[in-house]
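I'd like to ask some things about the structure below.
Just one protein chain is left out here, and the rest sit where they should.
Then we have chain A:
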Amino acid sequence: MFVNRLVRVGSVAVASLGVLALSACGSDPEPSGSSSPSTGSSSTGAECPQGTLNAEGSSAQKNAIEEVISKYNESCDKVTVNYNPTGSGAGIKQFNNGQVDFAGSDSALKTEAKDGGESEAAQAAKRCATNPALNLPMVIGPVAIAYNVDGLPKLVLDGATAAQIFQGTVKTWNDPAIAKLNAGVTLPSAPISVFFRSDESGTTENFTKYLKAAGGAAWKGEPAKKWTGTGAGKEKSAGVAEGVKSTKNSITYVEWSYAVDNKLGVAQIDNGSGAPVELTAETAGKALAAAKPAGTGSDLSMKLDYATKEAGAYPIILVTYEIACSKGLPAEKTALVKSFLTYFAGKDGQGALTELNYAPLPEEIRTKVDAAIQTIS
């Protein structure tokens, strides 16, 4: 009797699970562009391998890489690329532990060891079967100084003033330091509310590097992932953007795309060249073109010049890298990494970024990155 009942109960359970599972034999959505045929017969060219790539890292490039994956799949639909935006540090750790095939990071692998252990670069080389890992600059994410002040469509700041605002020494919007840069504009007398990233963030690190370089003595802290200035903390880019959106007379630093998505005002930066620089894909790209390579050979890690005085260069930019093995991955993974990164660094891949408010790589750097990817074997 009991066994009968068990069978009955079991069949009910199995049947209902089966209904859930089989009612819809799941599929992938059709690509949005109707140009690519759903059969995919034309898309399995020689340059398109098959398989799954797993990657993890910087959340600053999440939107960029997802867009590129989506575009990449339109031509190579046999490749599955997963990207988990868990943060640069986590990405590097998982890459070095062999958990993912490449990593995304807001900074190049550190070459000096910390706490007597091995440096990130040394660990990465170990993971790549004693071959060095490549730092490939791939996405330029401009950092906007976003503000919310009624009746102020345009705001100009320079390094020193920005540093004073974020340090807390300039406390009101009509402070002479701000007024001097914004002649002919009525600034409110309201106090400035500053929002900062409460989590450790590559954006904070790059922004404080800028404040240190361009702000001079006005910025007292050292560049770090953790905020040392004034203000109220909010979690993640979405948090600070939301904070500024909902608070009048507030200001923050945030990735450009978040400022645009939340329809916030974006300050123009007077970098000392004479004319204030508006944040656009070109002005950000110009700043990267002025950057110097920090590594040698096929290592393309960049040293950014935040205090650049070049006309028309927007100085607050964040370069995110893909970190991949130069050699040493299994052959099929190598083919996948190479194929995807080639597309990412290619004209199509970079072209997809502009509409998402990232800046494409300047042509000169793009060709170098592409050449480095071709050496992966």
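Criterion: a contact is a pair of C-beta atoms (placed from the backbone, for glycine too) under 8 Å apart; a residue touches a chain by one contact, two chains touch by 3 or more; residues count from 1.
Note that in this section contacts and distances are computed from a predicted model.
Look at the chain that isn't drawn here: its UniProt entry, checked against "Cytochrome c oxidase assembly protein CtaG", "Phosphate transport system permease protein PstA", "Protein-export membrane protein SecF" or "Aspartyl/glutamyl-tRNA(Asn/Gln) amidotransferase subunit B", names it "Phosphate transport system permease protein PstA". The residue touching the chain not shown here, chosen from A:173, A:196, A:258 or A:306, is A:258.
Looking at A:177, A:294, A:307 or A:356, the residue that reaches the missing chain in the full complex is A:356. Touch with the chain omitted from the figure is made, among A:73, A:88, A:182 or A:252, by A:73.
In the complete assembly, the contact with the undisplayed chain comes from A:29, out of A:29, A:117, A:153 or A:184. Note on the undisplayed chain: of the listed residues A:54, A:131 or A:342, the one touching it is A:54. With the whole complex as reference, residues 1-2, 5, 8-9, 12-13, 16-17, 20-21, 23-29, 31-32, 52, 54, 56, 59, 63, 66-67, 69-70, 73-74, 80, 82, 84-86, 97-100, 236-238, 241-242, 258, 261-262, 356 of chain A touch the missing chain.
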